[in-house]
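What you see is the complex with one protein chain gone and the rest in place.
Labels run A and B following the written order; every chain starts at residue 1.
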Amino acid sequence: MNRSFVARNPSVLIFLALLALFTLGVTILSEGFGVGMISTSFVKTLGKTLCLCLVAVAMDLIWGYAGILSLGHFAFFGLGGYMIGMWLMYERTRLIVVDALAQGSMPPTPQEVVDGIGNQIFGVVGSSEFPAVWAFADSLTLQLALVVLVPGLLALVFGWLAFRSRVTGVYLSILTQAMTLALALYLFQNDSGLRGNNGLSGLQNLPGVTASQDVVSMWFFWGSALALGLGYLLAAWVVSGKFGSVIRGIRDNEARVRFLGYSVEAYKLALFTLTACIAGIAGALYYPQAGIINPAEIAPIASIYLAVWVAIGGRGRLYGAVIGAAVVSLLSSWFTGGQAPDIPLGFYTVKWVDWWLVLLGLSFVGVTLFAPQGIGGLVDLISDRLRPDRHGADLGPDQGSLREKEARK
Amino acid sequence: MTFLKSTVTGTLVAASLGTAAMADEHTIKVGVLHSLSGTMAISETTLKDTMLMLVEQQNAKGGLLGKQLEAVVVDPASDWPLFAEKARELLTVHEVDVMFGNWTSVSRKSVLPVIEELNGLLFYPVQYEGEESSKNVFYTGAAPNQQAIPATDYFLEELGVEKFALLGTDYVYPRTTNNILESYLADKGIASEDIFVNYTPFGHSDWSKIVADVVALGADGKKVGVISTINGDANIGFYKELAAAGISADDIPVVAFSVGEEELSGLDTSNLVGHLAAWNYFMSADSPENAEFIETWHAFIGNEDRVTNDPMEAHYIGFNMWAAAVEAAGTTDVDAVRSAMYGLEFPNLTGGTAVMGVNHHLSKPVLIGEIQADGQFDIISETDPVPGDAWTDFLPESAVLESDWKDLGCGMYNTETKTCVQILSNY
Partner (left out) sequence: MCPLRSIADCIPMIRVIAATLALLLTSLSASAQDTNGAIQQVLQEHSVAILKSSRTTIGPAIDAVADSGLPQAQAVLQAWSDRNMWVRAADGLFFRATEAEGGYSLTDFDTGETVGVFGSDALDQIKPNSGIRALIGTALVQFQLKDPNPRRRQDALTSISRNPDPALLKPLRNSIEMETDPNLKAQKLRQERLLTIGYDEDPDARVQAMADMSGDLSVDVRAALNPLVATRRAVVKGAAQGEVPAGTNVARILTPGSDALPKVEAYDMLVAADLAPPRVTDAAIRTALEANIAEGRVGDVAVQQLGTDAARRAAYIALADAGTVPPFISEEAVQETLDGFTFYDAYADPSPQITDAANDALNAIRLKVGLNQAADLTLDALSLASIYFLAAIGLAITFGVMGVINMAHGEFIMMGAYTGYVVQQIIPNHTLSIIVAIPLAFAVTFAAGVAMERLVIRWLYNRPLETLLATFGISIALQQLAKNIFGTQARPLTAPAWLDGAMTLNDVVSISYIRIAIFFLALFFLAVFLFIMKRTRLGLETRAVTQNPRMAASMGINPGRVNMLTFGLGSGIAGVAGVAIGLFAKVTSEMGSDYIVQSFMTVVVGGVGNIWGTLAGAAMIGFLQKGIEWGNPSNTLAAQTYMIIFIIIFIQFRPRGIIALKGRAAGD
C-alpha cells in the first residue's frame, strides 16, 4: 500500500526532500545554529511562511479538491493561535507572579496567585477577573488539545448546520465569511475575555525557557517544517485514496455522487473539520513566532488572501498551494517592507509600498482569467502533462483543474 | 519549483544581508517605526515625516558626537505582529541606536518583548492608557493623569457637569481610561447610575441611537457631559449626528481625547464650535517656539495647509531630549543614555519646559481647547505642568505600584510590600 501510495504520488517525495533540504539550509545559515548569515527576524519570517503554507494546504484540500470555497479558514487558524497563546501567557505570567509573591513575608494562597495573574493579564485592559474561557489555561496538555478541538468543534457545528441545509457554492462562501466576521467582532469585544483588540502578546517568550530568541526561533522553524511535512503527507494520503475520489466527485458533480448513494454531507463535513484542525495547528505554530495574536488577524480579508494564495499557486494540487502561499506572502513582505526599489517614471515615482496592492489585485484578476492553474501549472510544462484538446468544451469542475486521466499525454 | 523557491529565498537573503552590510560605523542610526500603509498610515505617516525633519535639523546643526544621523525608516503596515518583526529587524539587522515609533497601544505591546530582550530604546509619542512601565521605553505622550483626569476636573469644576457619558471605541485605551475615570468620578461623589458607558466598533457610523441615549440622560435635571475616547474615522459620524441633533456645546459639552487638528480636517466644524478637546499641545498655541516649529514643518513638507498636532510635539521633545542625553553621556549606549535622560529639561512648544521623570514619563502642562469654525482649537485652559504617572492612583491594584528606573531600578514596585513585582513590563 505504502509503496503504491508513493508511486502514485511522486510529488510527495520530491516535496518532502526539498523541504528537508530547505530546513537544513536555513539551519546551517541561521544565527542560532549556524554561520549566522540569516538573521533571526528572517528565520521567523520563514518559519511563519511555512505555517502559512500548511494552512494553504488545508485550504487547497477544501477548495481545490472538494470545491468548497471557504472564506473562513483563517478563523480556525486564529483560534489555534489563541488556544496556545492562552497557555503561553498564563504560564509566563504565573512564573512572574509566583516569583514576586515569593519575596513576600508569607507564602501566597492559591487565590492570591490567581488574582495576581489575572491582574497582570487583564490589568492592561481594565479588569482583573479571570473569564471562564481561561479555565484550562494552566494546563499545557489541555490547551494543546484545544488547539485541535476548538477549531474542529466550530467547524463541525458550523459545517453540520450548513451542509445539512444544503447551503452550497457562493452562499456557503458568504456564510463562512460571515462566520469569521462574527468571530472577529466577538473577539474584538473586551467582554469576550481574550483581551479584546489587544489580543494575547509576548507569545515569543516561552515560559521557563532561557534560551535566546536565536535558538527559540529555530525550534519553531523546525516545528513548522515538521508540521508542514506531516500535513502535506496527510493531505496527499487523504486525496489519494477512495475518500479522495469521492471528494473530487462531489466537486465535479455533487448531485451525481449523492445519487450514487454516498453521504455527501458526511464527506464534506469530515473534510471541513479535518482542514479546520490542520489550520488550528498551523495557527498554534504561527503565533508564537509572530509574538502577538489579536482579532484583526481573523478579519474576513485574511481568509480571502488565503484563497488568493491557493489560486495563484494553483488549485487542485497540493504543492501549488504551498508555492502560492510562500511566493505571495514573501513577495508581499518584500514589496511592503520598503526593500523593493522605486521606479522613477520622471513625472511620477512608483513607490511599491503604495502600488504593491494594486499590482497584486490586478495580477490576481489576470491569473483568474488567463492562468486558472496558477504557478503550479508551470510544472505541467516540465512533467508530461498537457491540457487535453477538448474543442472548447468544459473541463473539470469550474474549468480550473485537470482531470488526472485526461491530462496524461 | 526548486528554481522558484531558491530564487525567492536567495533574493530575500541577499536583501537582508545587503542591508546588514550597509551598516556604517560613522553614522548614528535612528529607527523610525511608523506605519506607512494600512489603517494607521493616516496618523503615523505624519510622524515619520516629523522624524525625518528632526533628523535633518540635527544634521544641519552638525549631528551628534561629531557623527551624522541616519534615519532608518521601515513600514510595519498597521499590522501588529509585523511591528515586532520590524523592531527586531531594526535592532539586529540595521543596528539602530534608538527607535521612535508606534501609535496604537497594541502595536506597542507587540514591540515591548522584542526591545526588552534586545535592550533597545523606544520613544513612544502618543497619549495612552498608562498601566505600563518598561525600562526600554520613554513615553513622551500623555498618561491618563495628563489628559483624562484634568479634562474631567474641568468638566466638574468649570462646566458643572453632574452626569457623564463615557463613549469610546472598543479597545484598550478607552476601556482603561474609562475604568480609571469611573473610579475617579466615584471618588468625586458621582453615583454609578450617573455614568453611562458605551463602546462602539472601530469606524462606527450609525450614531443616532447613542446620541439619543445621551440626550435622554438629561431627564433627571442634571447637567450632562460627554467624555469621548472615540477613535479615528468614527468621530466623523459621531460629530455629524451630534450636529444634526442640534446639541450645542452649552447644552451637552463633549470633550475628546483622540480628536486633534488632523482629525478635524475631515469635518465641517462650523456646527461643532465650542466642543472640547484635551491635549498637551495645540497648533494654535501662542509661543515663538511653536511659530518656528510650524514654519519649519511647512517648509519641510512643502504644504502650507498641513497641521501640526500633539504627537508631533511629543516626538519633537523626545528627539531633542534624546539628543541632549547622547551629548551628555558621550555615547549612544542605551543604558548610558537612559541614565542621562532622567531630569533632562527641554522647552515645550506651548511655553514652559518638559522634564523627564524617573518613571520615563514627561511632565507637561494640560491644555483644553474649544473647537473653532476653522478646524483649529482655541486654548481656554492650561494647567501647571503635570508629571506623568505610569500607574494610576485611581485604581486600587495600581495605586500601590510605582515606577522608578533611576533609584529603585524597577518599573512595577509595590510600595505596600516593598518588592519589585517584575523587571520586564507586562505585555
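Simple rule for what comes next: a residue touches a chain if its C-beta (ideal position, glycine included) is under 8 Å from a C-beta of that chain, and two chains touch if they have at least 3 such contacts.
Just so it is clear, the structure is predicted and the values come from calculations on it, not from any experiment.
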In the whole complex, of A:12, A:308, A:331 or A:375, the residue touching the missing chain would be A:308
Touching the hidden chain, out of A:35, A:369 or A:382, is A:369
Tell me which of A:14, A:28, A:170 or A:209 is the one touching the absent chain. A:170
Determine which one of B:227, B:249 or B:294 touches the chain that has been left out. B:249
Against the chain that's been left off, what residues of chain B make contact? List them. 39, 41-42, 45, 157-160, 170, 196-201, 203-206, 208-210, 212-213, 215-216, 218-222, 233, 236-237, 240-241, 243-246, 249-251, 253, 262, 265-268, 271, 274, 285-288, 350-352, 365, 370, 378-384
If you put the missing chain back, which residues of chain A would it touch? 69, 105-111, 158, 161-162, 164-167, 169-171, 173-175, 177-179, 181-182, 185-186, 188-189, 191, 300-301, 304, 307-308, 311, 354-355, 357-358, 360-365, 368-369, 372, 394, 398-400
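Operating definition for what follows: only the chains that are shown with their structure count from here on.
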Between chain A and chain B, the Cα-mean centres are separated in Å by 34
Taking the complex as given, what residues does chain B use to touch chain A? 1-2, 4-5, 8-9, 11-13, 15-17, 19-20, 36-37, 73-75, 77, 79-81, 84-85, 88-89, 92-93, 105-106, 109-110, 112-114, 117, 129, 131-132, 170-172, 175-176, 178-180, 199, 201, 397-398, 414, 417, 419-422, 424, 426-427
Would you mind writing out the residues of chain A in touch with chain B in their complex? 18, 22, 29, 37-42, 44-46, 93, 96, 99-100, 103-105, 119-120, 123-128, 185, 188-190, 195-199, 201-202, 204-205, 212-213, 287, 290-294, 296-297, 319, 323, 326-327, 330-331, 334, 336-339, 353-354, 375, 379
